[in-house]
Structure formats: C-alpha cells, structure tokens
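All protein chains but one are shown in place.
Here is chain A:
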Amino acid sequence: MTGGRSGWPSVLAMHLVATLTSLLFAAPVLIVVVVSLKSTTFLEFSLSPATWTLQNYREVFNDPLVPRYVANSLLVGGAVTALTVLVDLLAAYAFAKLRFPGRELSFGLLLATLMLPFSATLVPVYLIAARLGMVDSYAGLIIPSLAGPFGVFLLRQFIRGIPDSLLESARIDGASELRIFGSVVLPLCLQPMAVLAIFTFVASWNSFLWPLLMAQSAEMRTLTVGIATTNTQFTQNIGGTTAVAVLSLLPMAILFVAFQRYFVRGVLAGALKA
C-alpha cells in the first residue's frame, strides 16, 4: 500500500521515523532495565559480562516485605479480575437479554458513570468502606474495585449480538435462565471475557490511590503502594530503585507479549466506550 507512489527513499524515511519514535518511548524503560542488571553505576558503564548481576534484585528481596507486596498484588488482582468478570457478565446478560421493570433506567444510571472520575467519589467511598470495617483488609482492597460500569457495558454489547433464537430454543426445552446463561451465553463470551479480564488485572496491578488508602499496615500493601511508600529506602541506591520498577513492570510485560491481541482489543473497547 505504502509502495503506490512512494519510492524507497520515503519508505526508508518512514522506517527511520518509526525507529526514532520507538526509541523515544522504549529507551527510558530499557535503560532502567539494563541499570537494574548491572553492578556498576551508569557512569562506569561497560558491556563486560562481569558487571552483569542479579545483586540488585537479591537486595530488594532481602526486605522480607517485598514478597508479601508481590503476593498481595497477585491476590488482589486475581480476585478483582475473577469477581469483576463474573459479576459483570451476569449483569450484562440481564441488561442484554432479559426484560424487567427499571431495566432502561438502571442501565442508564450505570452508563452515566462511565466517565465519572474517581476523584468525585473518593472521599465518601473511603468513609463507607471505613464504616463497613474494610480498612486494612483484603475485602477493602477488593470489593470497592468491583463497582465500575465498564465491564457490563463491554459484555452487554457483545451479548446483544447473540441471536435470540439460540436462547429461545433453550427456553423451549425448559432450561432456566441461569442454565441458559451457563450453557449457552457463557461459552460464547470467552473472548470478551478475556479482554475484560486482562484489562481489569492490569488496572488492579497498577492501581495506587485506593490501595494506598486501604493498606494501613505494611502487611496489606500491594506492590505499587509498597514501593512508593518505602521509596526512600530503595532510592538510597539507584540499583534497588531500578530493580523494584522492573519487578512491577515484568508481569505486565509478560501479559502483553502473551496476549497482545486482547490488549489491543481492550484498549479499543475502552476508548470506544465513550
């Protein structure tokens, strides 16, 4: 396509632009990855194999809390993801395929909050969570994160595309709605469920403000909160800082490489939601 009228000089120029752009975005991250794997400072940089080491990572994990932070992030991320997909899929089915009084109104309410910034509700959400005794608990880290409307919106769009005739024939066979949901709708929704799951896990893994408010004790901190609040201790040496930064990036990078297709789709769904 690009060939058309443009000869090799413009193709070459495009490659150059693409490469420079990639460098602009990736170089800061890649430099930090390299620094994290070196025993020397950036000033004494050399490629000599003797200077490559995992020492920075060993030092980070010498802090007994760091594995705990990682475990908390995995646990909270896993629970938020599984529950979000389940709760949103159930609701999305009802909004897409069932008739009930107040359906339009309640879905309208849900939709209206799609672009509601968290800052608008932060203070009362905290007060409510505190009243329910959720502060400094996994419940507090997990349950309030399930409230958002995005998943319902995403899945409802998809379920609406499932032909009614498919559901009708199951109904005629005498299947209950829960059974139809489990045996007809759910198997058809695996793809958008995967998109939502990845989207949710990434958001949970990277989230900061809410877990910062919930984790009063060090044992409840997620990785982002842990590295931001014990920051000074790591920043005393550049090596430690780079290692924790890479540590928090690593799972996301693995997810991205493994599921790039779903990532791209999640991004697009997230943008088209508006």
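Throughout what follows, a residue touches a chain if its C-beta (ideal position, glycine included) is under 8 Å from a C-beta of that chain, and two chains touch if they have at least 3 such contacts; residues count from 1.
We take it that contacts and distances are computed from a predicted model.
Undergrad: From the list "Cytochrome bc1 complex Rieske iron-sulfur subunit", "(Fe-S)-binding protein", "Anti-sigma factor antagonist" or "Sugar ABC transporter permease", give the UniProt name belonging to the chain omitted from this structure.
TA: "Sugar ABC transporter permease"
Undergrad: Have a look at A:A94, A:L154, A:A170 or A:V195 and name the one touching the chain we're not showing.
TA: A:A94
Undergrad: Identify the residue among A:S22, A:S39, A:S169 or A:S183 that touches the chain left out of the display.
TA: If we include the chain that is not displayed, A:S22 is the one touching it.
Undergrad: If the missing chain were put back, which residues of chain A would it touch?
TA: Contact residues on chain A toward the absent chain are 1-2, 4-5, 11, 14-15, 17-19, 21-26, 28-29, 31-32, 35, 41-43, 86-88, 90-91, 93-95, 98-101, 103, 106, 109-110, 113, 115-130, 143-144, 146-149, 152, 177-178, 181, 202, 205-209, 212-213, 224, 227-228, 231, 234-235, 238, 241-242, 244-245, 248-249, 252-253, 256-257, 260, 263-264, 267-268, 271-272, 274.
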